[in-house]
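A single protein chain has been omitted; all remaining protein chains appear in their positions.
Should a chain be cited, it is by its letter among A, B and C, assigned in written order, with residues numbered from 1 in that chain.
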């Protein structure tokens, strides 16, 4: 079987998750890893994989078919652009960037070069969300979309500072999911506050939000977010329409239930995204390989990545001005 | 509307439950209550209802159409017989008696007199059990019946002493339910022990049992009992066949669920039979009235009461001899 | 026991529900019923209850302690005022009126007279909502409130025409519940549309809505409404805070679950409010009687009724102007 020769750009938390999936995948050869500092045990663990510190070296390597970009957000547009110009296929983590102008330059380069580009909204590849997506006609005409998306705990303040804010860092996944389910967003209204950690208002950030979306198809949607659900990662979705409702509930740590004098105790939801969405990180890469190898259509395109950033930016604006922001979907 | 003039025989715990339902019912006039000692507040609470201490007075009263017997088990057969001979319709609590010979004499009297007789297996009238009963064809050919029936706590030792034993006192409800769902029982095998309160072995009793039934229709069934489920009254049923399975789960004290750092907490099952089967005690009396007033067929007949006693006696025998007992259903 | 002598004003659907509860209640004597047309069977069914067509007759009757008003909304303020001036205690169905000016006149009369006044937000008396209310401290600081409230089907167009609109007719219950749980509302933003029955836009009405509330305590809330959930009456609530989450799910028609080749089938939610909230209609009247007889505080006051109307009016305004409306809680 033909395989995709891939290079991983940035070897942090998410880079290592992808590494594990890529080396076990029948669709990939990991050729290179690029990061500033080489971990001590890298050579022992992956003797056949070369480690470089310069992105240019990756792009110059004719053996590299594709790059997987997991660097800080601000570097994404430039790195996508350079990869496209070097004729490398690109998988890039969300969000695609912090400046729309730069993102659009990268997009132009991708379009010109004709390389395959996939945005890393892994939840699209989760079995439960796929089940709803594939059965969505069962609800008839879509009327209401509800997403509950709450993290298990406040990230460190240094993370918040560089995160781009709740909407760009966390809700962006929900924005993409909303589009995936109900199509294009027409307008957005945000009500948000710093209820968990008031100190983050220093950075203009919030930790609790309720967001109303309207869709081109006429439906209405609501997302509720919190940075801190003490019972674990809360990831629910509900789509409602003229013929009924489809819902996904949380995945619990195990199915075991204890009935005792004190009551009936179930397990908590799986702790966080690495547990809950573990499999989807593998599946999204399989799809990426198939788009490259078999030319099957990309499930989560660069356009999808751009639209999610646009909505996140509109959310930020709505929060600041306190009223509805209409999106221009042109 | 015509009403049934009824007398309540024995004014203990269950007698009072019936009293409350009867006075609120549009189908009944409570004419008399019969017990040894008249409660102090009886006259204030029910000024129009006469209170007597002699059963004979009840039977002699031409205004009494029917009696509701809630006395200790050993008195049931004699009281049923006397009522039938006096031409009174009879509702009698389970079990119908402790001596089959006496029960059959009472049965003979009922048959001769032609009065309506209903046995008090209230669970037949519970909405959830009715739902399964009415939908039982959806499972196709019946293969397996499973009943879990566990009380919330060990009764006092004085109660155990006079209870007639686990099978006659508690499992008898499950035996009736088994027959209600799958028809006549062919054989029974019991494995039982005193695991909650070993002291009850003094009375030849047990508190934990697993019982296998075979049915005339070829299906197999299992009942599991415990006198002490610390999490509350555990009442579940499952019927399984060639086309699927129907199940009823417990009723919880409320639907409220708490998700916290410690896990996900649901309420316990409703505490005991007076909570769980509250409505069925009312419904069974409505059916009894309708059988008297409209001649609609009796849902739980004297024959049903007799069969349940037979099975309970066979259970006791199986427990004692340690092997299967075949029932004679003639 | 002392009882409240009560008169029922308007003998329509909800009037008959109350009648059934009142005649069975140990706390009430129903003295009179007032409506334009006397039903044919009324005298047979309730021979001891007088039926009049003039409200003045009710108020003139010195035997009447209290009135229960279930007339069309526009009549409420005038009837409350007249009752208060006649020294009668008042139970009035929601909403309290359509004109705030008239409602406040009625309120003034109630205050002056010192009669007991209860507004008919029955959901406050539902066991499940009571359970959350009584346990609300378990979630710590309140952050997010979520109410899903969907009717099983579109009412007839003639009903819609006179209903006062979705917010005043249907959401008003959710507004009251929001206040009951999280306290005073600070601002409201509405996104709504006529997705089920576009024809109702003729009356300026909508059938689908998502509504964001902010609370004086800093929390945020969201209500989602639809006039048509084809699977039945959808009534869920979720309160979320610094220490966890409390949720109530729907009540199903029965607990029975079928597992078959085609999947696992549970029952639908109970059909509509008369099934789901049956018991609460009885409980709210018990509380009303206790407030009159024992001077226990009113759970749902006239002020509560006024606040709910204010929020519903603000919702209507937000829908019309497309932006947030701030409430004046003075």
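Observations on the structure shown:
Quick note on the criterion: a residue touches a chain if its C-beta (ideal position, glycine included) is under 8 Å from a C-beta of that chain, and two chains touch if they have at least 3 such contacts.
Everything numeric in this text was worked out from a predicted model, so none of it was measured.
Set against the missing chain, the residues B:119, B:171, B:208 or B:259 yield one that touches it, B:208. Only one of A:74, A:260 or A:296 touches the chain withheld from this view, namely A:260. The residue from B:136, B:196 or B:252 that touches the chain not shown here is B:196. When the whole complex is considered, the residue among B:30, B:49, B:219 or B:239 that touches the unshown chain is B:219. Not every partner is drawn; the one left out touches chain B at residues 141, 143-144, 146, 148, 150, 189, 191-193, 195-196, 208-210, 212, 214, 218-222, 224, 226, 228-231, 234, 240, 242-245, 322-324.
Taking the whole complex into account, chain C touches the unshown chain at residues 229-232, 252, 259-261, 263-269. Where chain A meets the missing chain, the touching residues are 24, 127-128, 131-132, 135, 138, 243-251, 254-261.
Keep this in mind: only the chains that are shown with their structure count from here on.
Chain C has the Cα centre that lies closest to the mean of all protein Cα atoms in view.
Taking each chain's centre as the mean of its CA atoms, B is the chain most distant from chain A. Computed from the mean C-alpha positions, the centre of chain B lies at a distance of 40 Å from the centre of chain C. If you average the CA atoms of chain A and of chain C, the two centres end up 43 Å from each other. Multi-chain contact residues of chain B, defined as those touching 2 or more other chains: 259-261.
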